Each structure stands twice: as structure tokens, then as C-alpha cells.
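Shown here: the complex without one of its protein chains, the others still in place.
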Amino acid sequence: MIYFLLIVMLLAIIFCAARGLLGPTASDRIVALDNLTTITTAGLVLLGFVFQRFIYIDVSLIYGVLSFIGVLTLARYMEGGL
Amino acid sequence: MVLTVIGYILVTIGVLFLFLGALGIFRMPDVFTRMQAGTKATTLGALGTIIGVGFLQPEWIWKTLIIAVFIAISNPISSHALARGSHKIGIKPYLKEGGVDTYAEVDEGVKEA
Partner (left out) sequence: MSRFTFTFLIYILIWTAFTSSFDPQELVTGAVLSFIVATFSYKSFTSEGLSYLHPRKLFYIVKYLIVFFIALVKANFDVAWRVINPKLPINPGIVTYKTNLKSDTAKMFLANSITLTPGTLTVDVIDDKLYIHWIDVKSTDPETIYKEIGAAFEEILKEIFQ
């Protein structure tokens, strides 16, 4: 059951990555990246449950915070106001 | 037992919406509509998955709740910053016949000033 869900998540990551590669403009790619990080945060929590390791929750929390800051920085940089 | 069933249902719904969000990003015609599909669907998808894992492992619930609240606050902010940035660098939203874009006037004014 849980492995089937992980496969569906992998499909989601593939679609996002495809948009990241195809995206005609820079902001399309950043939008795809933003959603990839959200999917990854959820995926780390799910992997923590699969492997029964609590440490994955901490990793996911820090990953979420850092990716939020990263996407904000990219957005400001694109706008030219960094 | 009941908690496990609720947890599995929440995780399934969450992963399903994550997939729909990714599909939306792939199919929509321009940056703003992609952001619409992406932000909403991945926010609920991530919330569902993370809180579902909290139900499956009841001793993890507090930390999963913190991650969920953080995602619910941070996701709209980053998409707002991206939308503003994309409009400022001159990406025109995809409009159908008779579509309006009231932000364009403000944007022009800022550039000239």
C-alpha cells in the first residue's frame, strides 16, 4: 500500500521535473522548483514512516525552512531587488 | 486501529493531491495559472500526507503539526513573491478574449517612476 503511494509521489516528481526542464521562462522553472520542494518535504516525512526513523522528521522540517528561504531569495533575485 | 485507518486515508488523499498539483503544473498554459494549480494542490497534499503520518505514528504528532503549520504559512508567501516577481520582469498573463489585467497599469507606473 505505502509503496504504491510512493510510486504515485514519484510520478508527481517526474511531472514537476519535466516542467522544470521544459519551462519556457525562468519563472516557470522556479515555480516547478517551489512545488518540488513541497513534494520533497512531504516525501521525507512519508519515508520516515516507511523506515520507522524519527530523524527524517527533523530533516524534513529543516529542509522545508531552507527551501522556503531559497525560493524567496530566487524570487527576489529574479525581480532584481536582492 | 481507528487512528491507523484515518492515517492511511489522509496519506492517500494527500499523495493524490500532490500528483494532481504536479499534473496541473505540467498542463496549464502560463506561469500564473501554473502557480494557481501548484500552490493550492500541493499545500493540501503536503498537509494531508504529513498529518496522516502523524496519525499513523501518534508519538510524532506534535512535530508533524509544526511542519504542517509552517507549510500552510510559507507556501502562499513564496507563491505571492514569485507571482509579483514574474509580473515585474514583464511576463504577461495568459488572457482569453476580453480578459482584464488591472495590475499592468500599476506595474508600468512603477517602472517609469
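Labels for the chains are A and B, by order of writing; each one numbers its residues from 1.
The definition used in the following text is that a contact is a pair of C-beta atoms (placed from the backbone, for glycine too) under 8 Å apart; a residue touches a chain by one contact, two chains touch by 3 or more.
Everything numeric in this text was worked out from a predicted model, so none of it was measured.
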Task: With touch as defined up top, name the shown chains that contact the chain not shown.
output: B
- prompt: Hey, which chain B residues sit against the chain that's not shown?
  reply: 17, 20-21, 23-24, 27-30, 32-33, 35-37, 39-41, 43-44, 59-60, 62-63, 65-66, 72-73, 76-77, 79-80, 83-84, 87, 93-96, 99-104, 106
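The working rule: only the chains that are shown with their structure count from here on.
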Statement: When centres are defined as mean Cα positions, the distance from chain A to chain B in whole Å is 11
Message: If we count contacts the way the header does, which residues on chain B are in touch with chain A in the complex?
response: 8, 11-12, 14-16, 18-19, 21-23, 25-26, 31, 34-35, 38-39, 42-43, 45-46, 49-50, 53, 56-57, 60, 63-64, 66-67, 70-71, 74-75, 77-79, 81-82, 84-86, 88-89, 91
Query: In the complex formed with chain B, which residues of chain A make contact?
result: 1-2, 5, 8-9, 11-16, 18-19, 25, 27-28, 30-32, 34-35, 38-39, 41-43, 45-46, 48-49, 54, 57-58, 60-61, 64-65, 68, 71-72, 75-76, 78-80
